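Have a look at the structure below, then the notes.
A single protein chain has been omitted from the complex, and every remaining protein chain is retained in its original position.
Each chain gets a letter, A and B, in the order it is written, and its residues are counted from 1.
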Amino acid sequence: MSEPISALNHASFSGIAMVEECGLQGMITLRGDLSDKVLAKAVKDATGQKVPAQREVLVKGDTGVAWMSTDELLVLVPYAEVEAKLADMAGALSGTHALAVNVSDARAVFSVSGPSAREVLGKVAPVELSAEAFQPGQIRRSRLAQVAGAFWMDDAETFRVVCFRSAADYVFNLLKVAAQPGSEVGVY
Amino acid sequence: MSTRLAKQGRLIDRSKKVTFTFNGTSMQGYEGDTLASALLANDQMMMGRSFKYHRPRGVVASGAEEPNALVGLGQGNRFEPNQRATTTEVFNGLTATSQNHWPNLEFDIGAVNTALARFLPAGFYYKTFIHPKPFWKHVYEPIIRRSAGLGKAPDKDNRDADTYEHFYAFTDVLVVGGGVAGLQAAKAAAQSGAKVLLIEQTAHWGGRAPVDGGTVNGEPVDKFVEQLVSELETMGNVTMRSRCMGAGIYDHGYVLGYERLSDHTPGVQGPRHRLWRIRAKQVVTATGAIERSLSFAGNDVPGVMLASAMRDYVVNWGVTPGDRVIVATNNDDAYRTAITLKQAGVDVLRIVDARATAGPLAEEARQLGIRVDPGKAIAKVKGGKRVKKVAICNQEGVGGAREEVEADAVAMSGGWSPVVHLWSHCGGKLIWDEAHAHFRPDPDRPPLGADGKGFVLAAGSSNGPLALADVLKDADAAGKAAGKAVGHTPKRTKAPVGETTAEAPMEAVWLMPANADIQLRMKSWLDFQNDVKVSDVQLAAREGYESVEHTKRYTTLGMATDQGKLSNINGLAILADALESEIPKVGTTTFRPPYTPISMGAIGGEARGDVFQPIRRTPMHNWHDKNGADWEPVGHWRRTYAYVRPGESVHDAVNREVKNTRENLGLLDASTLGKLIVKGPDAGKFLDMMYTNMMSTLKVGKCRYGLMCSENGFLIDDGVVARIDEDTWLCHTTTGGAERIHGHMEEWLQTEWWDWKVYVANVTEQYAQVAVVGPNARKVLEKLGGMDVSKEVLPFMEWRDGKIGAFDCRAYRISFSGELSYEIAVPASQGQAFWDALIEAGKEFGVMPYGTECLHILRAEKGFIMIGDETDGTVIPQDLGLHWALSKKKDDYLGKRAHSRSHMADPERWKLVGLETVDGSVLPDGAYAVGEGVNANGQRNMIGRVTSTYYSANLGKGIAMGLIKHGPDRMGEIVEFPGTDDKIYKAKIVDPIFFDKDGEKQNV
Partner (left out) sequence: MLILNCPYCGVDAEETELAAGGEAHLKRFGPGSSEDEFHDYLFMRENPKGVHFERWRHANGCGKWFHAARCTQTLEVFGTYSAQTTEPPQEIKDAITAKRPGWTWRNLS
């Protein structure tokens, strides 16, 4: 294989927040019965994490798991390990009604960081992002202006934003406008 | 003359001079001035001309309600028309131009309309531009267009230099309005513990209370405001934004706030406007009240102004609009203006009070030496571009026995109307308050929220009370009620105690003098911007326009950019009187957002330039772009229409690609095709419902072309389905169909067959997919090496996983061109590298990339249908000769029941055929075929239409497909297609497969 290339190849922008394309992240869409023990073990084996509760994300670095829906998780693993982890998972789930599929290349991931990061996201998503309402450990699927997206916080000032790969260019430009210098809102 | 006073001006900083221009003349003002106050300081009373009659007009108000002083602001890519001088803060370098005149403000040709005024009554347009009909398009429309609209649109080639944004805000309590009521309500709500957002449209807190005076808790009101503001600023649960107008209130607590960040400092970094998209659990509208004008003849002459506005100009900006002023009123508040002017050294000639008696303020005025004339009225104001004389008469009567007084300004007050706009936007109802002659919010009928309870509270003078003491009490109670409504416990504090001079009751005066004759009524303006007079509303009533909404549209009352903030109540009262009805029975017109116009930029927010719309890109997008791609939008995707080489036309490029793909080797970026994984024990059963074909019997490793219909039986999508393993299928959808079909599958799984064990995942973008097409397709893959792609190992309509070159891939032996063809899917992150490898290896085999037009031509040569060309939402598989794809073995699938409805089985339905012009030319796309006879409208009967039409370079002639009545039974017949170019195209009905009818080329 050639060197894999992410949608924007680590493009970045600095305004009232730092916006960076994070490069390739291993991602597995896992659909199944989230209360199933076999599934829970497969998640644990792949990520070291338990099955997250509603809208919970359990992540350390590039490994973890996020709650996407009542029957869907997003499993995060290092990009280089995704095929192996997927094979392990498929094996573990072979007798179970579940679907695990590699979506690493179907996504783009951005980080938005800095003291105004909450405000940058607050300009593009119809979501309350005050510190009381949104914290590290929570994931929110919503829209980023005109496209679907999801985000969570790595720490108090850093968002991780996921969108479809084809929309990476749009989302990057969108976040650039939202983070343009002089555009602090001053509420979060 | 209007001039700057030596003292006063609480909002201006006399140490900071500001230079600006008005109609090219350089003028000076101070920081803190509005454009209106600065123009007045320069004795520029006349600021524009009215819309219909081009009458000279001066500023009449001091805030958002201003109808007259509209200017074009800025230049070039920052030009904006129709900006209110009263809400524009001056800055160094501001340029303003007046509007609606030619050649200039002082001398205007259009003013001839005013002489013609009696020929331009209400409904003039409706009455005039009707006959004769042939004049509509080329005579009347140009006249109407030329005279329509105030100001001029910004130059279309000068793109707005500024940026804009939205911001989603969430709060417990939103307080709209930062006057004393808003401040107090915010404090009371915040003290309960609620999260409060307070927005104010101007740059200042306190509203007009500091101008009106009085004391709060024994302190001057401006000190009270100062303390309150600093108190709120220290509260952690309060956010305050000035220069942020509450523009509209909508369902479920949605409120738009319009923040003007840099209108007063253009060019600074950051967005110019921010549109706040606020969700509030409770909204307190503390939007104040607006003074009404009085209807007397000549009330539009520059120099006639609202009494409160005149007071504002003196107190806030140290400007007097005149040297000799007459005050006309029906209430006590206007006496404050007289007193303020007098104390500022302005000669107040007299107070003309329509009432018989006034309150203690009258005594105060008299003691200052101001003459007070009770029971009197203004009969007429004389003067053209400036007030010269004022004729005074008795209020009772028709306006005779006049006394004329020389004056240069008139302050008028017809009483106060609460600003009920925001209350009303989302359904809040009003009640008529007889004592104050105004509508105010009915607290028992507020706008209702998601829980069925009221979510808006009006506070302060926007709720009716006008005296400072009542305003503060009302606002305190509203703030506490809002806090309570969002689940907090208000503090048991006392409302601040306000004190002002007591006032005698106002008296409703809708016309001055009460029985003014027609000559006076024809000069008594209601709507200043749109030139609607008392006589126009009366005429409308006589002509049968009894509904207030009809009268509004017939006369254009309240339809100008100010939306009748001054004129509406006066107009209603005149209408009610003319109809011999009562004001509450006539009712108001509907209040619609925004409160004042907001910029298009703010509405669009970030959506401009690069982010106007999402453009979806495949992993090879940049390569296409660098290699001559002529782009075609397909949904949000951009696909290459053709790769145009230097010196080629797009048409040349398409023809080259078409021939090369059939003769050598073509590459198509097919990454946009949707790919859905469908997995589970019930996946086969489920796909049998989704597709008209049988998918459950498909063998692992094989592919099948499938059709999807809606429950109505109409075709919605098609594509190749591959069976991956025992319980997994991969379904290809059309480009742009992936999300829609994914949603369609989820809908049936979640809402109808929720007990079926099936999961679906959209993996469209996981893969870059390349169609390798043409006689040399196998050769290039074999050159790259890896998996066996021979006919024996990978036959037509099968797929295999493997490696091609160094690339992990899934290879499908499928063809949409009739050629030997492979579609190879690799991980998206490898897409560009794989494409590069194919281009490099393909050189010796004559490789060329091809675009969507070539794709279309190749499939049309083969008679393959395209969803969206041959289908339009009304076409069923039977129309397209696709009976073979409708499984007869299945009891049910989506669309099956519909196909047995009588109309679906009707033999008269138009059916798919091929079409060839008699002369080899290309049929126009979408052209209709005409048959014998005419329909009820005398038009020729239609018997079909063209669905796809191309020039085929391989066949050297035009080819087309179309739906024709009885088409398959009419092979060889000639059908006529009238074009929009007045030509008649003749085409022969032929078999839709034009090329390689036996499919030998793809089967090698």
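Keep in mind that, in the parts below, a residue touches a chain if its C-beta (ideal position, glycine included) is under 8 Å from a C-beta of that chain, and two chains touch if they have at least 3 such contacts.
Given the structure is predicted, the values throughout are model-derived calculations rather than measurements.
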Sole residue of B:Lys675, B:Lys896, B:Lys965 or B:Lys1001 that reaches the chain not shown, by the stated touch rule: B:Lys896
From B:Tyr254, B:Trp631, B:Tyr928 or B:Phe995, residue that would touch the chain that is not displayed: B:Tyr254
Listed residues B:Arg78, B:Lys223, B:His264 or B:Arg279, member touching the removed chain: B:Arg279
Of B:Phe107, B:Trp754 or B:Trp884, the one touching the omitted chain in the full complex: B:Trp754
Chain not shown, touching residues in subunit B: 250-254, 279, 448-452, 711-712, 743, 746-747, 750-752, 754, 891-892, 896-898, 900-901
Hidden partner interface residues of subunit A, rising order: 54-55, 68-70, 72, 126, 140-143, 148
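One rule holds in what follows: only the chains that are shown with their structure count from here on.
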Complex contact set, residues of subunit A against subunit B: 1-7, 24, 29, 31-32, 71, 97-99, 101-107, 119, 122-128, 130, 133, 145-147, 164-170, 173-174, 177-178, 180-185, 187
List of subunit B residues in touch with subunit A within their complex: 163, 165-170, 239, 268-271, 274, 277, 279, 606-607, 610-611, 613-619, 637, 677, 679-681, 757, 759, 761, 763-767, 806-808, 827-830, 832-834
